[in-house]
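Every protein chain but one is kept in place in this view of the complex.
Presenting chain A:
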Amino acid sequence: MSSRDLILARIRAAGATPAGGVPRAYRGAGAPADPDLFVDRLTDYRAEVHRCAPDAVAATVATILPPGATVAVPPGLPAGWLPAGITALPDDGLTADRLATVDAVVTAAAVAVAETGTIVLDGSPDQGRRILSLLPDLHICVLRPDQVVAGVPDALTRLDPRRPLTWISGPSATSDIELNRVEGVHGPRHLHVVLPAGPPA
């Protein structure tokens, strides 16, 4: 008997009986997102938030980057998001060693959760491979206004589970020393979120 068959036989012999249904009385998807709450929650976990005019993304990114910075760039990042005066390194298969030495990375995101202050990356061309947002010490993430949703259930309905997903809530941190949250372990130690306003109503 293979271990597969053995384990499945053991489970069947254990005889757990069907339970009732699953009550889903918790808040589901569909509530409107509160952008102020999102900013509040991001800030609470030490992400820095920059609200700007719709056409001011590049200017805002420029204020975050150190002068002359080398910046990793996902292949599909909107060209208008990058300021002049930086060294842009398009990701055409950059090695890990190279990425570990760049100053920053600029990405888009797939969706963001207001209630938890979370951004989610899904590896689309404007976000790139997972390694891009992992090795540089400064991650600048630009969100489009319609990408912020109210809660975790909303985010899951928008995401495709077949894509590699990274949920990010603040900079890298640990609770391992006396159970206090301390920022700055292996992931980027600086997370900046740029929030361009929607088109005026």
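Note that a contact is a pair of C-beta atoms (placed from the backbone, for glycine too) under 8 Å apart; a residue touches a chain by one contact, two chains touch by 3 or more; residues count from 1.
Going forward, contacts and distances are computed from a predicted model.
According to UniProt, the chain absent from the figure is "Iron-sulfur cluster-binding protein", selected among "Iron-sulfur cluster-binding protein", "Branched-chain amino acid ABC transporter permease", "Putative membrane protein" or "LLM class flavin-dependent oxidoreductase". Interface residues of chain A facing the missing partner chain: 1-4, 6-28, 41, 45, 96-97, 100, 113, 115-118, 123, 129-131, 134, 151-153, 156, 161-188.
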